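Only one protein chain is missing; all other protein chains are in place.
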Amino acid sequence: MHLEGHFTVNASIDTVYAFLTDPARVSRHMPDVRDVIIQDADRFTVTARVGVSHIKGDVVMKLEIRDRRPPVSTTVVGRGAGLASVVDMVTSFNLEVGQGGETLVHWRGDVTISGKLAAFGPQGLLDRIARKNIDTFIDGIRSGLSART
Amino acid sequence: MFPADFDYVVPRSVDEAVAMLVHYGDDAKVLAGGQSLIPMMKLRIASPRVLIDVNGIAELAGLRRDGDRLVLGALCRHADVAASPLVREHLPLMHDAAQLTADVQVRNRGTVAGSLAHADPAGDWPAALLALDTHVTVAGPDGTRTVPLAAFLVDAYTTQLGANELITQVAVGIPPGRTGGAYAKFERRAGDFAVASAGVQVTLDEAGRCAAVAISCGAVAPSPFRARAAEAMLAGQALSEDLLAQAEHAVRDEASPFADTRGSVEYKRHLAGVLVRRACVAALARARGERVDTLHL
Amino acid sequence: MTRSDSRYVGASVRSKEAPRHVTGRGRFVDDLVLPRMLHAFVLRSPYAHARIVSANAGRAAHATGVYGVITPDDVVRLTTPFKPGRYAAGLRVPVPEYATAVGKVRYVGEPVAMVAASSRPEAEDALELIDVEYEPLPAIVTTEAAAAPDATLIYDELGTNVAWQGHVSFGDVDAAFARADRVVSANLGIHRYSSTPLEPFACLVDPTPERLTLYCNCQNPEVVYEAITEALGIDGVRVAVPDVGGGFGQKIHLIRKYAVLTALMAVQTGRPVKWIEDRSEHMMAAGHSCDQEFDVEAAVRNDGEVLGLRIADTDDVGGSVSTLTIHFTNKLNNLFNTYRVQNLRLEGRSVLTNKCPVVPNRGIGKPGMCFIWERMMDAVAQELGLDPIAVRRRNLVTQDQFPYTTPNGNIIGSGDYQGLLDRALKNIGYEDIRAQQKTGNDRLIGIGVVIGLEPGGRNAARDMAIFPKSKQMPGAGGVEGATVKIEKNGSVVFTLGAPSCGQSHETTAAQIVADVLGIPPDRISASGGWDSSLSPWGVSCANSGNNFHLYDIGAVHGAAMRVREKVLTLAAHLLKVDRSALDLRDGIVGRVPSAAPNSSADGPATITFAELGKIAYANQALLPEGFEGGLEATYYHSHPHADPGMLPDETGRVRAQYTFGSAAHAALVEVDPGTGRVKVLRYVIVSDNGTMINPSVVDGQIYGSAAHGISVALGEGFVYGDDGQLLTLTLLDYGKSTTLETPRIEIEHHPVPDPYTTLGQKAAGEGAAIPSPAAIASAVENALSPFGARVRRLPLTPERVWNLMHVSR
Partner (left out) sequence: MTHSVRITVNGEAYEGDVEPRALLVQFLREQLGLTGTHVGCVVGECGACSVLVDGVLVKSCLMLAVQANGREVTTIEGLRRGGRPHPVQEAFVNGFALQCGFCTPGFVMAAHALLARNPNPTEEEIRRDLSSNLCMCTGYVQIVEAVKSVGSDPGTGRHRGQTPERGDSTP
């Protein structure tokens, strides 16, 4: 599943870039996070509670910040296991300086779910879960950035 | 096919069950019929750490008439509804839904309240009971509260039920005279969830016109919904073939299904209309006192 | 016994298997328990296509209760790859295939690792602790995408995803098209389904020091027997097959992977290991039939005669090369259906995709060929404005042509195709229905009448018609044994050469023995399940290929005849009469009353089997001179056409199978215009299975296979998402029909005995699964005639039928 969008933050492009490429700060805004372990400047592991109703469980997601092109773009690649399934997620950010000095963040997210959830999870529902999680993630980042400024 | 390990606790009363829910929080699930929960646990796409088995709470069992309401305890099974002469006589829509839910064995275990709590968009009870005057009573740490079903159902698999709450009963208003209801379901094969479903409850006036009508649609939106546009078309009218055809079209536009292996968006919209129309015809006949068997499509 | 003096053959003798099953006393693999037994689970790929970067068993190996973990590295280190068998005869480049994925996974559910623990829950818990790192690759889910020039390769070794291409051609096809009045063409398709036996795969391995015993619910034990020997390099192997909960082709091939894995785990841990597949594993990875797409052209004359057929066939064989050409070669069994057309060309392509590998299923290859022929018969009738039945009649092989040799070399011993059609039309009331359709009403009622063959008796050399250089042919033709023994106490036991998967082989074989030995079936029993060390098995040892009626019946009959000879010899000696004066009845050997009118010999006039048994096994002094002790005989049977030296001739003609049952199917359906649901109102079959040994058993086989074909036609099948995820992991999502969707099938028997089999019998198993998809397609197309819709593809799900109405409108 592919999702994309953009938002504007009242902060400099360098500030936004630094935020997006900092595992400690990015991970804090991921949805329903229970635990975060930072391995190094690029890699971190997040345990999150995912799902609805009784189709719910902990997904352990290993994430890596890749393709750093300061201060214009970066990609977060993650793979998580849980709920008898595997979730692959790629979120990339492209930054642009707006006319008033604010930063325009373009994001693209791709989520693929493999395994039992893909087949047994009620269809349509998975898309909703994925969409909701990405939306929450983006909202989190946005508010995290706003809070800083 | 074993579930991940969990603890199993057996409350003897609603209060005790609520206390357990408060204690274990989000890690716990209530086990009533278990006919949806246990398969998901075996597949390990659900792994609650604690199961609170409420099957031993006597006060939650069965169904009874309470004045102008039918009251289903939280442990009332689909089979209890199917076997009830009271339901058959006064709430044929529910009789239909009970007949059409899953299969004999599942109907013997699964509960109506559990089905509402699960809020599967393609489940039968949320859609069927939405066409009736249904209220859900839940118990929590702060006592009990009663909410209309429409408010209880929030979204796909999402209800108002808090993590520390439990449904204690479901109450359905028994319609007065000159009314009839029907529930129609299209399934890929016997025992399946609905591709689309519809509940219709019609009340006629003395002239045989439609005094009031409630139309619910299941499986064709993230959550079952009342087809208000179609209802508005029919209310106060003589239900002619033409009018029913218009209502059928209106329902197609009100539906917002997602595509899956059960069908495309276009097909599900079409089915929603067809089912509403067929349920209308059956409900109307029943309102006129005719005997109509459960529709098997 | 001659054909005329049967007492039990031909009667619906009470089932010998049923009493144990109705009381829960069947013995299936999962019912067996051994001391210190471990329980194994298989870890499977969640991806349709991915490289395996690493597989680490460290955490799992230390989990509670775990005794062993097998990863792909272990499999490479400890086993030898499978040899490409005849199912992969078209493989051009050697591609090693192991019991688990190695290097790459190529379909969702492909086995990657195995863990064994002291309890099932512990083993399952430990699965989650095996760390496999994957690098996902693009999933290829259509043959079109697979064949694209820039497609990601599923097997790098092959350099293409079109893993095999070839053709067969008989007669002069070009000349047929040159002299045709018209060419009728259609693009036809059959989807992916399988036979989903209710009991999934099951293996239990006991690694005793002297030899390794595998209890396994396999249909063709030879496959797992050889797989273990090859993969593990041990020949101390015993395979035992207890009760099997259905096979239908599903339990022939891919089960070998699990037999090897379970055996390896048992050897590694030194303990018995049981592995039981679950339903979702079975749906993902136990094998599917092939998605098949056909571009068909028929050269026809204006009177409906079909002069020739050209077929271009694309088979989606999934993510394995091990069954690359199995569906294609099975089409040779049924190339001409029941028609006398002389000219046919079949081009095939086997295309790899990231889906489950393909395996045999009920009728493999043959339902597709029947579908092609019967769809084309209707298409020809429509284009020429002829009656569809008349077009079929115009082309049927006629009774005076039997024995009929098809252009590709099959010899059909007998049949009455016109007679089958006549009876089917009469039974369903064809003329009345047609007349009612003309009077016109709003209901969408349709009728379809088709005809098809049920080939029986497998000839492995068939594959050489396409692959002349193939070296893997395990002997042409076919041979199979059976043993019959009169026990010391006078009861009778028999041992068949092949396992059964529920086709009442014990009952049927007992009827044969009962007639030959003159003893009631209730004193006869099977010696037990199949056992590689005890069962007299030949190359035809298989619960597949419709082998039983031909080989096993012939063998058990032959063995019983040998025992009968011994009985007569011994009895004649003991009774001091000429053996020609003796007969066997109710377990007693005695003088034939008419044969000895003035018999005044002294001594008793009769002797019982029990008395004979005591003497034959325990009183050597009373035996005639030169008489071999015991009352037991083994006999290996072969069909007269199963010439061991027979190979395809230079044009590829070969006897692909040996017996040919046939049947006409008539379906009456109604389409719900609102939902597109097809309801089968009536379903009539007129069937020629030759001489029937037990008519109720034959009925059961017909009911079951017809029900499967109907279910397939109306929606049963696998669905993959665009990313190669299988979306039909349950029988519900897969759409298996219940009692409600399955019609009440009506059968009339019209047996024409086969001149080449022991008792005139023909195949009676998967047969009705072959024409039934075509019959439903024909009936639905007829019902949709107000819309001018053409049915070209299966399945006819309500939505597809609704679309056919909708689109045509």
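Should a chain be cited, it is by its letter among A, B and C, assigned in written order, with residues numbered from 1 in that chain.
Here, contacts are C-beta pairs under 8 Å (C-beta built on N, C-alpha and C of every residue); 3 or more make two chains touch, one makes a residue touch a chain.
Since we're looking at a predicted model, the values are computed, not measured.
Counting contacts over the entire complex, the absent chain touches B, C. When the whole complex is considered, the residue among C:225, C:660 or C:703 that touches the unshown chain is C:703. Hidden from this view is one chain, which touches subunit B at 1-8, 31, 34-35, 38-39, 41-43, 51, 53, 55, 79, 103-106, 108-109, 190-191, 296. Touching residues on subunit C toward the chain that is not drawn are 12, 14-15, 17-28, 30-31, 33, 120-121, 195-200, 243-248, 276, 278-280, 501-504, 696-697, 699-708, 730-732, 736, 738-740, 742, 744-745.
Here is the rule we use: only the chains that are shown with their structure count from here on.
Centroid distances built from C-alpha atoms place C farthest away from subunit B. Ranking A-C and A-B by contacting C-beta pairs places A-B first. The distance from the centre of subunit A to the centre of subunit B, with each centre set as the mean of the Cα atoms, comes to 36 Å. Multi-chain contact residues of subunit C (touching two or more other chains): 280, 727-728, 733. Listed for subunit B are residues 43, 261, each touching two or more other chains.
Only residues 26, 29, 36-37, 40-41, 43-48, 118-122, 156-158, 222, 258-262 of subunit B touch subunit A when the two sit together in their complex. Subunit C makes touch with subunit B in their complex at residues 120-121, 124-125, 278, 280, 672, 674-675, 677, 715, 719, 727-728, 732-733, 735-741, 797-799, 802-803.
Taken in their complex, subunit C has these residues touching subunit A: 46-48, 108, 134, 136, 280, 721, 723, 725-730, 733.
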